[in-house]
Structures are given as structure tokens and as C-alpha cells.
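All protein chains but one are shown in place.
Letters are used for the chains, namely A and B, taken in the order the chains are written, and counting of residues starts over at 1 for each.
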Amino acid sequence: MSRIMITGMGVISAIGTTLKENRDSLINERGGITQLEFYPTAYAGRLPCGEIKISSAALHKSLFTYPDPTITRSGLLVLHAAEEAIKDSGLTQEQLASTDTALVGATTVGGMCLTDELFSDAHEKISGSPYTSSYDCASITLVAQKRFGILGEINTINTACSSSANAILYGARLIRQGFARRAIVGGADSLAKFTINGFNALNILSYGLCAPFDRDRRGLNLGEGAAFLVLEKEEDVNGKKIYAELSGYGNSNDAFHPSSISLEGEGPYLSMKEALERAKLNAGDIGYINAHGTGTENNDETESVSMQRLFGTPPPFASTKSFTGHTLGASGAIEAVYSVMGLAHQELYPSLQFREPIPATGFIPVKHYRKQAFQHIMSNSFGFGGNCSTLIFSKP
Amino acid sequence: MLYIHKSACFSAQQTYSETDLSVITESKDNRLKVKEPVYTDIPPGTLRRMGKAVRMSVGSALPLLKEFPQPDGIIIGTANGGMEDCIKFLNQIIEYREGLLTPGNFVQSTSNAPAAQIAMITKNKKYNNTHTHRGLAFENALLDAFMLLKENPDRTYLLGSVDEISDYNFNIDRLDGCFRDEIVSNKQLFDHPAAGTIAGEGSLMMIVSGQPSGAFAAVDALQTIHTTDERLVLKTLFEFLHKNGFPAVAPDLLITGENGDARLEKYYRNAESLVPRGTAIARFKHLSGEYSTASSFGFWLATEILRTGKIPEIVLKKSGKTDIRKILIYNNYRGLQHAFVLLSAR
Partner (left out) sequence: METVQLKQQVKEQIVKFLNLTTVQPHDIKDEEPLFGEGLGLDSIDSIELIVMLSREYGIEIQDPKEGRKILVNVNTMVDYIEKNRTK
């Protein structure tokens, strides 16, 4: 079976618009969760979010010579991150336009960031907004299909907060099973009244900065962003730069509750275990875990329990959601990029705002940036509906 | 190879429990709605929160899972999931000006709710995925299962698709130009092609595995492409058929997603011209209506024809071969998303 290599990456989040900017923020422990400046909601000034401080109009201008009135902010974030990834891996125009290049996107909100326009179009009787084909999940992938002229297999996945982790493993499987030679995989979500109000109604948003794995954590902060990775077969790489190998992945369902994880962390445990088996690694081989770590009472406790079950004492771990906020459908891909970046540079990124450990496990995340030699990194994503996914990246 | 062992199809027509396509239900206001059965298998405490899409998918899946209680995963294609719940939550946001809101609709509206609910009710902790790629959501779910079975033929999966019509997404898609402006009956859908078609909804659930024993149909191959260039579609279909043994092996029946929308006629005519003269041609959107995962109705129809050996009169566009062993399905969603699927009898 071919080894799947990562040859390019792109990312935009509240802590930077490029790979380099994101890494600088992680190294310098500069979080991006602040009060809202751009997104119009009744919660502006009250609920801090990981907002990208660039207006949609400015993003649009940076990407289009001729404006495309149908494109949403989520679509713009996709194009921004996918362009960086494609450029980074040096994919040619011919490769993009061939039928053996796949594109797999992921999102939870899609174009519904335009909550008010959607409301109006759903009730309007005579004429619609320019966005009538831009609300669904697929719309964010289709903008990239159109821009890059990709003719291979194209898909959009929505498994809530694990969406883009599943996009990454689906892309790897397309390559392994011969449905593509290379795959551009990732996800995007932008802030939306839909999610701000939805998570708020569930009482899981924090009105302060989120504190993953802290005893007194009060909930999550929402964020926005996008990240894409280019996956290629080892034999096709031909001397190009290789960041890492996607050596393992797992997908399982917690089958417990629509919006919370079982107390014994069954789904998280099973997906981590499957990923290890697939990578043919032991728990002790993992050098760092980029945890799901949303900062909610339920997630951090059950995730800690599942790590305890699998690792006994876990390796160094942290949640970079303390920098970016929870970017939902984008989080799996953004954190995959951070994981690969950390592995390539042999460095560990910390969890911000942590003070006291959760009594049940006493686990303390990485609190400060540090250099460290390690071979394998695990990245976890767990979502509503019990959808749990785990990725493992290894030094090539 | 992906083998189909059992299926359940909810549609506007009589396709559930006893299939009968001799009498067809007529569309109303350009919509073909599913008549839901009484859901005896869904726990009432769970049923009360479900929107129609979740209800239909869970309701069609649970009877299959009685016979195959723990498949190795649940794979569902849905473009919109619970659209009605989604807009209901939006209505709350607007009505209460982002004040205190109830989260029920929000939780139910996520696209992965159907696969998640089935997993929860049946305690299935295995592989679970939801494909939402609009007109190819079902095909991507199919490809997902196809790849998993290629990797390990001993496995069994619950594979399906679901989408609902709510007033809301009907409005949005109508504004986007998907549906006819004037009212047209599904019985006359193909009589006068014009821009637009009629809306539909439905759910298909299947038990699939990599083992032929006990199966009634198999998927040999599938491919998709995104383009509006009809010559490129034709070229891709031509190459797809040749990769799969054409012309020595040719489909006995072509099922197309023709939907009365004049703008898509050229694509379907091209496909019809590519298959041999003796190939029978069938269509189905006058029975299902058009929706993002309507191609799954065509897929169900293909498996029924392979299972029973009979082509229902109502779907036949052009008669040809009557001994149907191989079927090609070509579906086109809004001129951009094209799918080719080859099935064969067991």
C-alpha cells in the first residue's frame, strides 16, 4: 500500500493568514480570541470569538479581479487556504485539471454564515439574493472546483466538528484505492449567527477566554478559518518537499447523545485506538497529541478519560483551540496543519489559559512553547452526533 | 465489488414494503412528497424531536437493521440534512432577536443527524460518515462504501441517502431557477420540456457488503465529474464504459435522471446516443421528483429491476432488451454534477 505524504499546506485563522503567521503566533503564544469587530450579531462585545480581522470585501478583493457576487465568506476562506496549499506543494495547472486530482472539502455551516440572507431567501416569494445556490455545504467546495478547474472526484463532508478530519482521511483513501493520484483536502467555516446562537442555546459558550483542560473551564469560544493539505503518493513526490506522512486514521461513533460525549469517552477511545492500529504504532510511540480540547465541561473531561484509558499517562498534549477558537468544520484541518508543522519543526505548541488540572485525571497540558524531538503526532476531532475522528502524522 | 443485500425506499410512490408502480401518485404544487408510514421502530422519546429527513432515514434504516443488527459502519449522503429544523432555528434567531432560544432545532438540523441518530439508537460505534456534496451526496456515500469494501470485502455497511422538501428549501431552490414557474403534473413532466422541473424528497437505505452470497445486485463501477461542457461529459462517459469492458460488455438498460428541464436535455440525449441500439432506456424523476439525492431513487429502481427481472412500464422511455443483466445510470444535477454508475445482476 502506498504511503500518503503531505506535500503542501495552507491555513487562515484568527492567528494568521498564512502558514508562517500561524506558526509565529503559536510560538509566541499569541492567541486570536477577541471581541468581534466584523461579524454583526447581538453578541458582539459580549462573546469573544476567534475572528479573522479581515472583512469579506477585503478578502474578496485579494482573490478576485472581477467580483463574484455569489461567493460567501466561507467560500473566500476556502480559496485563500487552498491557494496557499496548492502553491506550497507546487501542483501544476495540468495536474489540477486532470481527472486524477481529487478535492475533498468539509464544513458545518457552509454558506449559512449569511444567516439573514438565508432567512430572507427561505421566505421570499418573488426575487432572491445572489446567494441562492451558495448556502449548502457543497457550495464551499464547488467554488474551489470552479476556480482550479478540478475534474477528479470531488466531495464535501459534514460530520459536525470532525468534518475536515474525515475529509483528510477520505482523500487518503481515494488515493489508496486508485480513485485519485493526489488529493486537496481540508475544510472551512466562518462565524455565523446560526452557530453562535445554537451553541449559546446549549449553554456551552464561554463569555471569557476558553481554558481547555482547566478545572474551572466555562465553555468554548467559536472561531473561523480554513485549512487545506495536499496529499500525494510517496512514489509521485519526485524530490519535492515532504512535510510528513499521514500514517494512521480512525473514525468511530460514540453512539451516546446528540450533543455530548459519553462519560467513559468511548467514541474518542475507539477512534484513537483504530488510528494507532492502522499506523502500526503503540500508544507509547505518540510524541504529542493535538487534542480536540474545546473547553467545555463535557468534552475536556471525557477526552481526558479516553486518553487515560488508552495511554495511562498521556504524552504531552494541548489544545490549539485556545488560540483560534473552535472553528468547527475547519478545526480538524487547521489542527492537522498545526500538527504537521509541529512535527516538521520538532516543536510543541501550548494550551493557553490553563491553570488547574481536572481533578478526575490531574492531566496538565503543555503550557509553553518548546522544542522537542518526536516521531509521531496525533490529532483528535470529536463532534456532535458522536462523530469522532483521529489522525496520526509521522516523520517521513 | 459492492453487493446489495437488502433495501428500503421511501418516496412519493408505493416503493416501501410492497412495491407497486402501476398506479402513481400525482404531484401537488410541483412537489412530490413522501407519505410516511407509522414509525413503530423509533422510540417515541426520540421520534418527537426528529424532523422529516431524520425520521425518514431512521424509519427506513431500522427495519433493515433488525436483520443486520451491527453493520461495520453507517454511511449517508444528504445535501441538506434537516433543512426544516435549520430554518426553524433561524426563525427563532430572528423572532427572538438572538435572545434566549431553544436548542432542539439546532441539534437536529446538522447534516450528520441522520447517521448519528441511527448510530445512537442502534448503539453502533463503528465507522460513521455523512457526505453532503449536493447532487453527488449519494454517489460519494456509495463511493465511500465501495472503497471500504474494496479494502475489506468481509465487511457489511448500512448505506443510504435522504433529503426532504421543506417550504424553505423549495423557496430557495425555486428562486435559484430549479423548478417550473407554472404548475405541471408529474404525469406530464416530459411532455413539454421547459426550464425547471418539479421537487421531490425521499430516503433510500441499503445493506451492502463485499460478499455476493444472498445479494440481488452489485455495483461494478462508478465515476463522477464536474463540468458544464457536454462534450467533456460525453467523453468521460465513453471512457468510463470502455474502462469497464465496452463494447464487448454493454448495458442492457440505461436509466437517466431526465427531469423535464429543457436545459439538461442535451446531456441526456448524448448519453442515450452512446449506448447500443438495443439498449432499453428508462427514466424516473416523474416518480421521485428532483432533489439533490434523487439519483438514489434511480439506483433503487435499477436494483429492483435486477431483483425482479421486470422493467415497470411507467419508467420505460424506449423499449429494447428485456433480459436485463447490466444497467448504466447517468444522472446530472443542475448541469454541473454528473454521475455514472454501472450495476449488474447477481
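Just a few scattered comments:
The definition used in the following text is that contacts are C-beta pairs under 8 Å (C-beta built on N, C-alpha and C of every residue); 3 or more make two chains touch, one makes a residue touch a chain.
What you see is a predicted model, and the numbers here were worked out from it, not measured in a lab.
Among the residues B:34, B:101 or B:222, only B:101 touches the chain that is left out of the figure. When the missing chain is restored to the complex, the residue among A:32, A:128, A:258 or A:287 that touches it is A:258. Those residues of chain A that touch the chain absent from the view are 201-203, 257-260. Where chain B meets the missing chain, the touching residues are 44-45, 47-49, 100-104, 107.
Heads up, the rule we're going with is that only the chains that are shown with their structure count from here on.
In this assembly, the C-alpha centroid of chain A lies 29 Å from the C-alpha centroid of chain B. Interface residues of chain A, counted against chain B in their complex, comprise 41-43, 99, 108, 112, 115-116, 118-119, 121-125, 127-128, 132-133, 135-139, 141-142, 145, 150-151, 153-160, 166, 170, 173-174, 176-177, 179, 193-194, 196-198, 200-202, 251-259, 266-267, 270, 383-387.
Within the complex, the chain B residues that touch chain A are 74, 79-81, 86-87, 89-94, 97-103, 106-108, 110-113, 115-117, 119-120, 122-134, 136-137, 140, 143-144, 147, 150-151, 167-169, 171-173, 175-176, 224-227, 232, 236, 336.
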